[in-house]
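Shown below is the structure under consideration.
Omission of a single protein chain aside, the complex is shown with its protein chains in their original locations.
Moving on, here comes chain A:
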Amino acid sequence: MKWFIIFFSLINLSVCIYEDQIGKFDWRQTYVGRIKFAQFDTVSTAKKIIVATEENVLAALHLKTGEVVWRHVFENASPGNIHLLHVGEKITTVTGDNPMNQSPTLSATGVLMWEWTLMLQDDSRADFSEWWVQNGMLVHMLPVFNSHLEVTMYNVMSGSNRGATSKLPAIWNNEGQVICICVLTAPYYTCVSGEFGSQILVSMDVTANAIQMISKPLSNIIEGAVGNLRALDGNSVIPGFIVDDKKIVLIKENDFNVLNVKVEDTLASASIADGARGPLVLQIWTNYAKGYQLIAHTLSGQLIPEIHSPDSFLDIPEPELLAVTCARDQLACRLLINAADDAVHLVQQGGVTLWSREESLANIKSVEFVDLPVSDADAALESEFDQKEGSVWWSFVRRLQSQYQQLSAAVERLRSGEVLDRGSASLHRDYFNLHRIMVLVTEAGKIFGMDNLSGSLVWRLYLPTLSGARTILLRRAARHPHTAMITIVGTHTDTGNGYIVTLDPITGRMVPEHTVTLDVGIMQCMTLQETGDDQLRALIVLDEDEAVQVYPPSAASLVHNVHMYVADQDTGRVRGYAIRYNGREAVAERTWSMSLGGSGPARIVAMSSRSRLERVRSPGRALADRSVLYKYSNPNMLLFVVEKPDPTHKEVVTAVVVDAVSGAVVGASSHRRARALPLAVHADNCFAYLYRSDKHRRVEIATMELYEGKDRWSPAGEPFSSSASWRTPVVERQAYILPALPSAAAFTITERSLTDRHVLLGLSSGGVVEVPWSLVEARRGAAGEESVLPYLPELPLTADRVLSYNLTLHRLAALHTAPAGLESTSLMLATGLDLFYTRVAPSRTFDLLKDDFDYYLITIVLAALVLATYGTKYLASRKTLKMAWK
């Protein structure tokens, strides 16, 4: 019986999509991360670029389009680090850090052919390991500074060692203190040795059977050189390096060969490529005035004017050559360029960009969904009803005017033949407010505006000095006639102090008057609820000296009843501040402070507060006996998940619900022998967090719900105040076994929170699953309740509740939700290595016709009915006439 109930409840809840709906409301973009190594695959017929990235991804990019042809995602942390990429007949990589290095070899189609593991004996200096492939042998070189080099060779195919590790005496090799003085340009290992002023450049072919040393005084190359060596980029065909960012030195025929080519810029990236007229020296750099520049020389120093780039103002910050390929029969080159903003460009020698990939999107820090401005016609309509003064006649005239405007706009649209589409072409709010701009702030400091319907980038802005942008705040919605404004609060790279950037999220233009570089560090920040005259929410910044700064300063008088809290992740300390306006300025006063771990050490693994977008409409829930169980909907609650060591239970996970205004602990629960996952969600009176139970070796999701009881504490209509409430709510707790490992979690948010609430879980297996709250709610299994399901410890994750259907989203990092204009719908963006956007309808789209609704059929049926009515009317009248004549 129990099973039947569950079975039928699941039928109701299933919200899977049909095959023809794939891609209708959702899109997926695949990224690989910042590229570390790249090589053109010239061997196989399908032209590709094989790349290995800092995100431990090995991928093949299509040469023409830049799309990912295939992709292998290795382990996340150090076990997946890629040290080597060698593309020959097959692709060989070395991944992982000591003591387990793996060397998988893949065919050009991305199929793993074999993989072998090698163990290094000495892992203390393993960070300095160098790997390369030479003549079918994998060479591993480990420099022991001021002593020798250890070189080991392995057969790439089998992994068998050639014998003993050879130790090459090299007293000259040393660890540079500030500057890099030893470089490997396979197979040569080069160092600057000796005292400053009398330095010698020493190089050695480490794979040669007989030890051959090349040495030359550094002063022969450059007078007064510091001795900073930098290897040539872009898989240079001739081993070489750049000394002091000034001279290019090649190693040819066991000799240093100083090129007669001027290094154009200190940051210029240079490489040697095989061209039609022999080897070419290519240099790229970015000039502040002229943008991206390319120059090519022959080895003898002669300029090749055919290969150049015009002053295109192509903006590639700090370009670095990843790979170069030049045609054999003509002077044409293609360059794969990595930029400081993690973008990768394939550029032709004429300055033509074949394609660009914004790889910084693989590392998104924060996301904000921004409403689009209303269209001109709607704005006119709004302003028409805004004007309160004026007589009936004036409003009638205004009505006529706006209708004339609408009519002329419609005629204009018809004349231009433009189909009325809600696509990305027009950045105006649509009827259901489903069309948004997503502002994405990435780790690299690049900010993007992305269209949520198509996934196309509307604007991009690179702020090299912005780092650690953790907070993103919407300061103003697009209300006519004001433009929207969004503020990103981060730290300045150079000083570590606060850096506040304000943008127009629709166009991506910076608002200079609201962009501030502070001279102190920011501890926390928030926006005021009240808006000033210009509809702009003021920004309150609590700096490291616990002083308050308000932007704009004139809004300080609006500060009242504002509280802030600051949590320290590593010590488990939380402090609460009351921000007050004392007549001159806003001041912060510390109101409470607590240590979540008690006396011992503790670490806050996850924290969650109520989403700014959430509006709770219902104050309680109806029970089976038709009484109301009132929710404890304190809007100031915070959920902290704390992990602390315990002498008897190894590790204890404690979840604490704290009132941020008063600092009172509202509810708590703890789990012994468990480790917390950094996932916690909170909405209304519901809390959920995840932990790994060491005792049972499984992942569990624990939920808490807070209730006031059967009577409402505060009279209806009175605003909730934490400082006035003295009663503690009833805490319901429950835990469920989750048959998966989640890496991201979020609640769906809808406009008025009337729709069911679902927990979205991003799984490490690459799916986004929605779990109805009714399956995990803390009251599940309550006795005598008809509306709640009976308690079952196992949580079923059925395939029809996977939002990402058969797509595998690698390394899901976070899920971001926002309410749509439709009550039934919530918008969801999953970030990680991939971006996945879709619409979620937790109670199905009850306020919208199904997308396969047959408009033609219903029109035809209606028309046929009308026709039939008139037809039968005529026939009936004729019949009565005939009857009368009889």
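Convention: a residue touches a chain if its C-beta (ideal position, glycine included) is under 8 Å from a C-beta of that chain, and two chains touch if they have at least 3 such contacts; residues count from 1.
By our rule, contacts and distances are computed from a predicted model.
Visitor: Please identify the absent chain by the protein name in its UniProt record; candidates are "Exosome complex component RRP46", "ER membrane protein complex subunit 4", "Mannose-1-phosphate guanyltransferase" or "uracil phosphoribosyltransferase".
Guide: For the chain missing from the view, the UniProt record says "ER membrane protein complex subunit 4".
Visitor: Out of A:Tyr154, A:Tyr189, A:Tyr565 or A:Trp773, which touches the unshown chain?
Guide: Candidates A:Tyr154, A:Tyr189, A:Tyr565 or A:Trp773; residue touching the omitted chain: A:Tyr565.
Visitor: Which of these, A:Leu106, A:Leu120, A:Met607 or A:Val653, touches the one chain of the complex that we don't see?
Guide: A:Met607
Visitor: Among A:Thr53, A:Gln293, A:Asn363 or A:Thr527, choose the residue that contacts the chain missing from this document, as touch is defined above.
Guide: A:Thr527
Visitor: Could you tell which one of A:Val628, A:Leu792, A:Leu807 or A:Leu848 touches the chain left off the display?
Guide: Looking across A:Val628, A:Leu792, A:Leu807 or A:Leu848, the contact with the absent chain belongs to A:Val628.
Visitor: Which of these touches the unseen chain: A:Glu544, A:Glu589 or A:Asp847?
Guide: Considering the complete complex, A:Glu544 is the one touching the chain left out.
Visitor: What does the interface between chain A and the hidden chain look like in terms of residue numbers?
Guide: 468, 470-471, 489, 491, 521-529, 540, 542, 544, 561-569, 604, 607, 609, 615-620, 622-623, 626-628, 633, 635-636, 660-661, 712, 714, 716-724
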